[in-house]
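Report on the following structure.
The complex appears here without one of its protein chains, the remainder shown in place.
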Amino acid sequence: MELIFEKSKTGRCAADVPRSDVPEIALETLIDAKYLRDDLDLPEVSEIDLVRHYTNLSRRNFGVDMGFYPLGSCTMKYNPKVNETLAAQPEFTSLHPYAPDSFAQGNLQLLHTMQRLLGNIFGMAEFTLQPAAGAHGELTGVMMIKKYFEHKGEKRRLILIPDTAHGTNPASGALCGFETVTLRSNAEGGVDLDHLAELMTEDVAALMLTNPNTLGLFERNIEKVAQLVHEKGGLLYGDGANANAFLGKTRPGDLGFDVIQLNLHKTFSTPHGGGGPGSGPVGVSAKLVDFLPIPRIVRKGQEFHWSENFPLTIGRVRAFYGNFSVIVKAYAYIRSLGAEGLIRASEMAVLNANYIKERLKAHFELPYDRVCMHECVFSGRRQVAESGVHTTDMAKRLIDFGYHPPTIYFPLIVPEAIMIEPTETESKETLDRFCNAMIAIAREAKDNPQKVKDAPHYTPVSRLDEVLAARKPDVCWKKP
Amino acid sequence: MELIFEKSKTGRCAADVPRSDVPEIALETLIDAKYLRDDLDLPEVSEIDLVRHYTNLSRRNFGVDMGFYPLGSCTMKYNPKVNETLAAQPEFTSLHPYAPDSFAQGNLQLLHTMQRLLGNIFGMAEFTLQPAAGAHGELTGVMMIKKYFEHKGEKRRLILIPDTAHGTNPASGALCGFETVTLRSNAEGGVDLDHLAELMTEDVAALMLTNPNTLGLFERNIEKVAQLVHEKGGLLYGDGANANAFLGKTRPGDLGFDVIQLNLHKTFSTPHGGGGPGSGPVGVSAKLVDFLPIPRIVRKGQEFHWSENFPLTIGRVRAFYGNFSVIVKAYAYIRSLGAEGLIRASEMAVLNANYIKERLKAHFELPYDRVCMHECVFSGRRQVAESGVHTTDMAKRLIDFGYHPPTIYFPLIVPEAIMIEPTETESKETLDRFCNAMIAIAREAKDNPQKVKDAPHYTPVSRLDEVLAARKPDVCWKKP
Amino acid sequence: MDYCPHTQADTADMLLQAGVGRVEELFSDIPDKFRLKKIPDMPPALSEQETAALLKTIGARNRQPRLTLTGAGAYAHYIPAVVGHLVGRAEFYTAYTPYQAELSQGILQAIYEYQTMMARLTGMDVANASMYDGASAMAEAAVLCARISNRNKLLIARSVHPEYREVVGAYCRANGYELEEIPFGTAGQLDSFTVLNQIDDTVAAVILQSPNFFGCLEDVEQIAGSARAKGALLIAGFTDGTALGIVKPAGECGADFVVGEGQSFGNPLNYGGPYLGVFAAREKYLRRIPGRLAGRTVDKNGRPGYVLTLQTREQHIRREKATSNICSNEALCALAAGIYLAALGKNLRKLALLNVYKAQYLKSKLLQLPGWKDVFSAPGYNEFVVTCPDAQAVNEKLEQEGIIGGYELAPDYPELESALLFCATELVLKEDIDQIVRILK
Partner (left out) sequence: MDYCPHTQADTADMLLQAGVGRVEELFSDIPDKFRLKKIPDMPPALSEQETAALLKTIGARNRQPRLTLTGAGAYAHYIPAVVGHLVGRAEFYTAYTPYQAELSQGILQAIYEYQTMMARLTGMDVANASMYDGASAMAEAAVLCARISNRNKLLIARSVHPEYREVVGAYCRANGYELEEIPFGTAGQLDSFTVLNQIDDTVAAVILQSPNFFGCLEDVEQIAGSARAKGALLIAGFTDGTALGIVKPAGECGADFVVGEGQSFGNPLNYGGPYLGVFAAREKYLRRIPGRLAGRTVDKNGRPGYVLTLQTREQHIRREKATSNICSNEALCALAAGIYLAALGKNLRKLALLNVYKAQYLKSKLLQLPGWKDVFSAPGYNEFVVTCPDAQAVNEKLEQEGIIGGYELAPDYPELESALLFCATELVLKEDIDQIVRILK
């Protein structure tokens, strides 16, 4: 499709500006010319062209509302429409972040209740709702860990990270100046306890554990893991991106986690927006509460207020108070589901994943054949060996069947990984059809591998030259 | 695509119902079983399946927001988004039609102002906003005409209708018990004055004239036409569906029209909703005001009230007060454009149509080669003669080029008619591309007629068997 | 703000191509004496921001009711958020009537599904793609019955919505048909013997509503029997469509046509419109009914697809001989209804029950007030009639609290003095009702 710039024509506009009702003053008399720009090179289009451009762009995009989106580790569940509607109420959208608390009692009450409910669900002493996404939550958590040790007068350099961890974990550690050390997984996909015991010294600030991990497997030895970490004075950090697996079934706080970040845009059904916004609340155990970022909400009777008076705080990780409207959606979701709904969500998410695992394991290599949680991870190795068809080929071929492909080539410890997270909002019929498509593709990989390698066949563009894109990056359009 | 019924599974639902907070009473104790139904055969689907079903259905539909839609006589102009947003405000949507006037002063003010503005624009003494669409407005207008003569004690049986008229005109006449007589057009596409003089007796209640007519031509002899009708005591009815041609350029009231219906969903940019809702206000000259339908709005100082106290009224043509939220959109549109914007709209609509006419007249037969108003009508006769390619084939082929086809086979007096109404919201670039496509198709009709006859080539279904549909009508799904 | 994309250069180019010097020349067919100098008394153009501010101000002149206890043909129901999101898809709402089927499979299939739902809900064989509203649907059915039967009188129950009766009257008058009222009995229902006696061989059809305007259910089966016995047809209407979640559909009771207002199905109150005329019929009348019809067929390759069908009934082909003059209908409202009903599914029954409970509770509470009396004994749905010492005073008291009270019946029914028609849907909470009773004490 043509770029919006290519549709531009001097003199057009889609949005007009009211005439001034106050005196117009020659700009140069107010602002010296050296501060002023000459040209302003923005596209000029009429409203109809603008609307067609973005409407037609949207029609080249695939969302959960169009079909199954089993992107592993991303929890692409259905985003209930009512939450969108409620968060869009002008009462919520139009308030300035510095509105006096007297204007914002509804918002403050909502945020405060949300913190409490998350505390109940996850067994953490307190939550902050400020981080803007999961990785931002990780950063916030690691900052708190750092501050915690500084406050104790300890200087710990290391953070342990399992080889199955998401890339944000080591990156967040590094962004706080920690050195990260990779912890091996054992044969059943869990933490290698011996390796942990070996690595876990008093130089280790924390173990960042995702549980269930990115293989979709629950850490059976979690008690031992926590013990090993805590014995050496370390902290146990929980990446809560996979929380959809255990709502109401267990609580990270009870399992021994000291810090946990959530991804509201995964577990709590807020849409992902084509890449964000998300929201990454961080919950902490009692010993870390003092280090939470400011501002925090304080309740006085029936009134709520912002407070910054927490001397041990790590400070701020963003301006203002968090991705408020995302939180509104997640709050509406939690209230809709209630305890029973949350439990059922996790139960059905786990059931769906196990169902897929069982239906597909005859057709694809299953590296860890045990009960999984909310996602299951296959390997495409067999297909590579048999016919040179790679995981990426099969993923692209799924597009032809009307599905968004699963996450591929992650976690890194599974070669040719295919990571499928169905979520609880998908029906048996959808899973069956998807499994049938996967099986058909496995067969095709044998019978007609070229067809798979050439996929996708029906998209507006076929496979794109990523090497060219990286070698000669074109990230900003220039008029030819 | 599967039907929603085929996706149904017992036990699912997308919308839940709150638990009762009042006593639940066994239904049979309140209502005798003979009044109660046994089964309720509605589809049972989850919210995600519901959303996917209708989202994917929508993706099989073409709207103005996707591309050029030059459906002649339909004025498919752009529907400004702000009007949608404003009409959806809960202040407007949530009020009951029988809300006491004290709750509805805003609505009443809006309706009253709208009536006045329409009066100014069209030169009519008063407007009613009740009719739900253009044809409904016609019916209302003809009812008033009937009542007018009844009141005068005259019994007139006939209504004259030009051969170019839209089918709703004769049908509306017939629905009021009039006999309709067809009035011939002359060689230049206007009213044949001799024929009119001949037909115009004292048995004729009215001439229903569309001006500009459906050839897109303005009635040059309008003064004479009005005179001939009025001389015999007849009334001149104006079908205002084509009002987009003359906003601020002339006024039906000034031209001698006694009644006129508008199509807000054409001229005033409210969307057509895939077939409605529309809104068909009717304006009348002073002599018909007493016959307007009830209720009418009465202003007392700064207050507005509904009143039904109009003894000569034709009564009601629908329950309640009209398609209110459609009217809100049209009102916002008129206020946005103001007088200058309305004039510009008509000017550019007419310019666009003439531009297309000139660009295409070398390629398609132009039966009436004169300056047109907001639309132009070609004939596909040349193509039929040359290569057996019909207008319908060319229309279908346009789909492959990304356009909605023009209106075809109407008006009836032009064989193989192609009726193109670009509207003012389309840019020169769009018109040029469309004309290029039309020209390419004309060439293709010569070079590769089969390609045209087989069109469309890229739609989810190809040409449908309409004969089968009519011979064995299946208008209600039955489980196989 | 206008929405014309033309730059000055564009206009100049296009004029050149069109062979005229100035835009004015394009309007030369308009006789000079009728050329307008300016549109009188028009407010100036507004920017989008100003338009938005203006419409906000106008909206704010309305008073937002805390609660609405009036039904009387338009019903305050909770509309699931999905409905608005899906109806708001631009591909649906910015399309015209689906004249080009290949580009319109979305709305055509949705309408086909809607037709099926309406047929099922009403117990009829077929339903059309929609009419303007419940009243005009009833009026078209009446006119149609007269034509079918070649009889020129119509009987309409006095328990039918008064405005519907007026609309039917207007359509009948325009066609020269006679319209006669059937009285209701003390129970608030029609009496089948009265009906039987009133039908003579000029009567084309009997028209009733169930639930009727008073919220009472009619014994449709008996009335249908009476009509049939005299060779007349039966047109059965309904008020709040959600009643069909529990009420036996008129189609199962022998009605020939079922018409009604579909607003309750996912369409907001909107101060009276746009609403949705439901029109269902027996199969044998399929080729006589008004309005659009989406039909299922196959394409060249045998794939199922949908088209507008039986168009030869319609005005654009049959002109003055068409079954109706209707052209644009209420497609988007029908779409909303389809989505709403698919969202609820069998929960429509639950919803209907909840409405019954709420109305019963409200009624029982009101009847505890001194001087308040029940009026009709027939079983009802979510509306009921009570009399009270001073109907107007009651409504004024409620109004002061931001509550829209009951519909005052006396202006339409002088025989029902100081009577109020109340409605309670799922939106009315127990605490609201308790509060209302406190206010009225």
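Read from first to last, the chains carry the letters A, B and C; within each, the first residue is number 1.
Criterion: a contact is a pair of C-beta atoms (placed from the backbone, for glycine too) under 8 Å apart; a residue touches a chain by one contact, two chains touch by 3 or more.
Being a predicted model, the structure only gives us computed values, none of them experimental.
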Option touching the unshown chain, where A:G167, A:G388 or A:P415 are the choices: A:G167
Listed residues A:A125, A:L312 or A:I399, member touching the removed chain: A:I399
Full-complex contact with the absent chain, from A:L199, A:M348, A:L366 or A:M394: A:M348
Chain not shown, touching residues in chain C: 48-49, 52, 78, 80-81, 85, 88-90, 426-427
Where the unshown chain meets chain B, residue by residue: 9-12, 15-19, 45-49, 51, 55, 80-82, 84-86
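FYI, only the chains that are shown with their structure count from here on.
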Chain pair with the most C-beta contacts: B-C
Distance between the centres, which are taken as Cα means, of chain B and chain A, whole angstrom: 48
Intercentroid distance (Cα basis), chain C paired with chain B, Å: 19
Chain A: positions in contact with at least two other chains: 9, 12, 46-49, 51, 55, 80-81
Overlap residues in chain C, where contacts from two or more other chains coincide: 1, 3-5, 10, 46-48, 80, 82, 84-85, 90
